[in-house]
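Note that this complex is displayed minus one protein chain, with the remaining chains in position.
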Amino acid sequence: MKYIVDISVEPIGTRSTSLSPYIKTVYEVLRKRGLKFYPAPSMTSIELDDITQLGYLIKEIDDALAELGVKRIVTILKVDDRRDKENSIDHKLEVIGAKK
Amino acid sequence: MKYIVDISVEPIGTRSTSLSPYIKTVYEVLRKRGLKFYPAPSMTSIELDDITQLGYLIKEIDDALAELGVKRIVTILKVDDRRDKENSIDHKLEVIGAKK
Amino acid sequence: MKYIVDISVEPIGTRSTSLSPYIKTVYEVLRKRGLKFYPAPSMTSIELDDITQLGYLIKEIDDALAELGVKRIVTILKVDDRRDKENSIDHKLEVIGAKK
Partner (left out) sequence: MKYIVDISVEPIGTRSTSLSPYIKTVYEVLRKRGLKFYPAPSMTSIELDDITQLGYLIKEIDDALAELGVKRIVTILKVDDRRDKENSIDHKLEVIGAKK
């Protein structure tokens, strides 16, 4: 049973208005973990087979952002837990007509 | 000065777990208004030149969803108001390496 | 028909990790507009009789934050549009057992 987790990080107290270095760091953590994800301007969608891993993932992301000097990180998450049928990023892309 | 508004609608009290008819309705409203938008599994990104139009847009979306029989609509929005340089969906796509 | 709008502002690129001056500025704008609102650690709930005013409200808040020197503002909103019965902050407080 897959969970789709959408994530967006908002670093607080950095001097720059640019978010891209932080977003790229999130991608690196996701790649290192071998997670399937889909980047978007709004939020990054991640496929998680095991939702109990979410907290560890957030810790790893926050630790990586802290290494860049971020001292406060606000993370927005949207977790989609569908129990009546298999969920996936591909299915969601199909539904919205954005399947490549 | 462009605002990037990310939107996700969660209809409450429908009998079906499917969200796709509601998402498609949102797209129709956006198309009818001639707004530039970018669909994604997480949230839909919209470019708004005039943020004061946001409330009218939400009303139009909610009215369209109510016509489908939805009696309660929870809408999640993320508004990105960048005042130091021009913002755009294209710029955001470039930054995350997803520019087509 | 009342809309309940929950709001949280995340200023990007400030030097400080403190959010309180920005939250207080949001409260000031809400008070000046005579809007009923309920502060909370998570998000501020606002009662809006007229949802079409939302964009004007966000512009006013962002302008006030820009005057504090913020150059990028990410605002998270949750809009609750209930069409089957009257909605209110007081009703929501009752439901969660937090009515004073």
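In this document, chain identifiers A, B and C correspond to the written order of the chains, with residue numbering beginning at 1 in each.
Methods note: a residue touches a chain if its C-beta (ideal position, glycine included) is under 8 Å from a C-beta of that chain, and two chains touch if they have at least 3 such contacts.
Please read all numbers here as calculations on a predicted model, not as lab measurements.
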{"item": "Full-complex contact with the absent chain, from B:Leu19, B:Ala40, B:Leu57 or B:Ile89", "value": "B:Leu19"}
{"item": "Touching residues (missing chain, whole complex) on chain B", "value": "10-19, 71-72, 74, 76"}
{"item": "Residues from chain A at the interface with the omitted partner, ascending", "value": "13, 50-59, 62, 66, 70-84"}
{"item": "Chain C residues touching the omitted chain (full complex)", "value": "4, 6, 8, 17, 19-20, 23, 27, 38-45, 76, 78, 82, 84-85, 89, 92-93, 95-98"}
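One rule holds in what follows: only the chains that are shown with their structure count from here on.
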{"item": "Whole-Å gap between the CA centroids of chain B and chain C", "value": "19"}
{"item": "Centroid distance [mean C-alpha coordinates] between chain C and chain A, Å", "value": "25"}
{"item": "Chain C: positions in contact with at least two other chains", "value": "13, 71-72, 74, 76"}
